[in-house]
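Every protein chain but one is kept in place in this view of the complex.
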Amino acid sequence: MTDSRMPLLTRIPLVKGHSARARAGFAAAAVALFGLAPLALSDFRLGLLAKYLCTAMVAVGICLAWGRGGLLTLGQGVFFGLGGYAMAMHLKIADAGPGNLPDFMQLYGTATELPWWWQPFANPLFALAATVLLPMLVAALLGSFIFRRRVKGAYFAILSQALTAAFAIWLIGQQATTGGTNGLTDIQGFFGYDLNDPVNQRMVYFVIAAALLLLMALARQLIHSRYGELLVAVRDSEERVRFLGYDPANVKLVAYVVAAGMAGLAGALFVPAVGIISPAMIGIVPSIEFVIGAAVGGRASLVGAVLGAIGVAWAKTALSEEFPAAWTYFQGLLFIVALAFLPGGLASLVGMVRRRRAARASEEPSPALPVGEAA
Amino acid sequence: MSELSGLRIRQLRVSFDGFKAVDGVDLDVQPGDLRFLIGPNGAGKTTLVDAVTGLVKAEGSVLFGDEELLGRSVHKIARSGIGRTFQTATVFEELTVLQNLDIAAGAGRGMLTMLRRRKDVPESVARALETVGLAELADSPAGTLAHGQKQWLEIGMLLVQDVRLLLLDEPVAGMSHDERQATGELLERISEERTVVVIEHDMDFMRSFARSVSVLHAGKVLSEGTVAEVQADRRVQEVYLGHAAAGDVLDTAAAPAAVQEA
Amino acid sequence: MSSGSSIFRRRMVAGAAALAAAVALSACGAKTDAGGSSDKAAKADTSGDTVKVGLLNSLSGTMAISEVTVRDSLKLAIDEINAKGGVLGKKIQPISEDGASDWPTFAEKASKLIREDRVVATFGCWTSASRKAVKPVFEKNKSLLFYPVQYEGLEESPYIFYTGATTNQQIVPALDYLKNQGKKSIYLVGSDYVFPRTANKIIKAYAKANGMKVLGEDYAPLGSTEFSTIANKVKASKADAVFNTLNGDSNVAFFKEYKSAGLTATSMPVVSVSIAEEEVKSIGSQYLAGQLTAWNYYQTTAGAANTEFVKAYKAKYGQGKPTSDPMEAAYTSVYLWKAMVEKAGSFDPEKVKAASDGITFDAPEGKVTVDGASQHIYKTARIGKIGTDGLIEQVWDSGKAIKPDPYLKGYDWASGLS
């Protein structure tokens, strides 16, 4: 009913990749992230880059869920937050030391011992697993309700947006146990490493960079697998897939859950990189900002989405410093231009140029790829 | 190839907010039949197919072989061996012909197979490519196919899906004469191994290929039999064939709609 | 197959190149850390004719409305000081950063000011959340922050100077005032964040010890604008007064609803701690006339220093712009910092801290004195009444500047609070 047959503009052919070549590409990215960036950037800028890479990790999931699966999730903040809070809860407990309450609980709370739902997070393994599994579990629960009842398209988008608003409101309301609007701040250590030490900050950056590459590899495998093809099929015609004997709800659920896990990991790594997690990272606005990066770079293209996310995050830092008002206009324009006039994002520009060049080189019409908008 | 099964529909009723789109239909399709469903617009043909495939809720009974279909979800009905096409060809335009067929072949695949890449062309897919004559175009995105080729691809998808009953909704609408002929022959070949039901407005096409015909009118079966029997039925002539021009009008009306939606 | 893979390879290479470009982009304007990575505290740069100070305020987002006025008054103070020759002979160069109403951004910008710009001190932050977010950054880098907004207390960071009121300079006097007016029961309404919740905790403890009844306590999410239910509850409670810690937009909706419910300043006065002249302007005196506020400064506060401040501010930013308590505290904070630096003879944070005790300044609110132990300042509490002209008229003050007591150690009833 809504948009199961959205005539998409992301007409990027599903290329049959060659894993050896892909490995070369990843190697180049690895050199950039592990070699060039640490050399070229000051500690401060490297810390910023770490933060951008976290948003890029969310974008990888969005690329999968939205670009490939057509699920416009305006609620990634929920999963980012779950991962972030799971990590921060553990680090706060560890900072406080055995037997002590985290600082904010002593200030705002009345409890004399950790609330029951905090206690498991004292265990580092549990907390680490929870950063990814908790968001996935929540996504699986939500998704299986939502998709099975065929809530889709704009309905799904609005619902996911409302959920992220509700989650943020709830977190803020529980000040004694969640830190309220302040969030969990002043995180000192990261599994025994002092986060104040620039060397350790660098290490955190490397962990984040490695995690991003890992997620990209994972997403790439999924996109090029049979499942990835099926996901695109579900995006373009859910009913049709149903008549082929698949349950599209399950297909969507996998993408949604994986994207949630990726956002959770991003949130978890955001905590040591920035030293804070708060509801400000969770509400409607941050959730939609996660989407814009992917949209600008190219929602259906993995590399495009990642670069878009990094680029938009960088532009926000750079532009909002000098021209806060102009940044809002710019951000609005980005949404409009990227989605209305360049729906495939910048990645589609690259594709267009390449096709044109190929066509000129061979003096033949380019391979029959439909360009532009249908209908 | 699995055993042939027939379709046995009893007292099927579908209503939308009080409007009875299908009003007590009894219909038997023998295994291996090539049955045409005809009738004026609004007769309930498509709704009947919707009901059989689980898209709309219905009362009554639909037996396929000896399995009751009513009450099952769409994808479970599909898995029990029933496939359908739509008036507008719905193939996955951004995927290649090969990928389209591969997806159709894969509903039973396990998790691990799904998460891996397609290494080669499954045999059933290769065969279907030949059968529907799209082997040359295997790597083209389905969106670039001509209208008729999309319909063939859809039929090919039903073949690899290994359905035992094909329900085709106006498969030749918008096709050229030659394409219709080719499609008809394709359906004849398919019906040797499977049961085929075709909704069609094109009377010439029906006359050339139908083994049996059911005429629907106002949600009920008006007449049933061979082409000749049905044509001879006075009631049918009255509501439908009687208006000599009606068939032509319907044909021309169907064409632009199909083109527009392609 | 082969053509497909070559396309993919080129795409990946292009992608990697672009990634490298992105990395280079983020390096723009970057300076490598001179001291190497083991140097924990970034050294402020005091070598030239100018020294840099950071102004860290939200210039965009929901808090921009309030924080821009603070930034403006910080700039006013800096301009005045520069016009009179600067500090220790050096001109002050303000570096303004946008916290964007987002706490992690505050932390990021604080870090940038200290480590990239090498500022000697930073002025700003408004919400407690933003202060909590930057606090570790300033402590980690041993750099100074001057925080100009009244807040919920329970904090003493060695690298923060608090020039706004702590609870015993604003909330406790306001409660004393209500008690003296014979109010026996109060209703608490607040936005759902740290300041109102902590303030209300203190209020409840005070009420318990002073024979006042708290008849209800309600929190609305920040930005919430639907107050009919809360107004109903307040009305039904028949309390003697309302203590209001709502923030921003919510105040507008609350007071409109309050009036619609037939509640007035005479039947049930509201004491607000977050409504200053600017807010009065945006709510409308139609709804506010007669209601009470608790601050340390009003535009109408008497004194030559204030007359001059108001005049200078309006001359610089426009006649229609009111001055408010946080703006005054921000303005004052720059002068206090200047006095500390001059007393220490150095911009070094440790020396500035050591010199801070007893520093005084003739601020627009009256004479203020720095309490070196808590790094808060002595302030006079003032209760004001909102007039029909939109200005706030002082109706009571504490007579003398109150010694800051962020942990309320001097109050027996507060012993169980932290």
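By letter and in written order, the chains are A, B and C; residue numbering begins at 1 in each of them.
The criterion applied here is as follows: a residue touches a chain if its C-beta (ideal position, glycine included) is under 8 Å from a C-beta of that chain, and two chains touch if they have at least 3 such contacts.
The criterion applied here is as follows: contacts and distances are computed from a predicted model.
The complex appears with one chain absent; UniProt names that chain "Urea ABC transporter permease subunit UrtB" among the candidates "Urea ABC transporter permease subunit UrtB", "Dehydrogenase", "NADH-quinone oxidoreductase subunit A" or "Hydrogenase-4 component F homolog". Contact with the chain that does not appear here is found for just one residue of C:Ile81, C:Ala205 or C:Ala261, C:Ala261. When the full complex is taken into account, the listed residue touching the unshown chain is A:Ile146, out of A:Ile146, A:Leu184, A:Ala233 or A:Val251. The missing chain lies against chain A, touching residues 1-9, 66, 70, 72, 142, 145-146, 149-151, 153-155, 157-159, 161-163, 165-166, 169-170, 172-173, 237, 239-240, 284, 288, 291-292, 295, 325, 328-329, 331-336, 339-340, 343, 375. Although one chain is hidden here, its contacts on chain C can still be listed: residues 62, 64-65, 68, 192, 218-221, 223-226, 228-230, 232-233, 236, 249, 252-253, 256-257, 259-262, 278, 281-284, 286-287.
Everything that follows uses one rule, which is that only the chains that are shown with their structure count from here on.
Listed here as common contacts of chain A and chain B: no chain. Chain centres here are C-alpha means, and the one lying farthest from chain A is B.
Central chain assignment: A. Criterion: smallest distance from chain C-alpha mean to the mean of all protein C-alpha atoms. Per-chain CA centroids place chain A at a distance of 42 Å from chain B. The geometric centre of chain A is 33 Å away from that of chain C, both derived from CA atoms. With each centre defined as the average position of its C-alpha atoms, the distance from chain B to chain C rounds to 70 Å. Within chain B, no positions touching two or more other chains are listed. In chain A, no residue touches at least two other chains. Chain A meets chain B in the complex at residues 5, 8, 10-11, 13-14, 221-222, 224-227, 229-230, 232-233, 236-237, 239-248, 368-370. Residue ranges of chain A in contact with chain C, taken from their complex: 15-18, 21-22, 24-26, 28-29, 31-33, 36-37, 40-45, 47-49, 51-52, 106-108, 169, 172-173, 175, 180-183, 185-188, 196-199, 202, 274-276, 278, 280-281, 303, 306-307, 310-311, 314, 317-318, 320-321, 324-325, 327-328, 350, 354. On the chain B side of its complex with chain A, the touching residues are 53, 55, 73-75, 78-79, 83-84, 86, 90-96, 99-100, 102-104, 106-109, 113-118, 140-141, 143-144, 157, 161.
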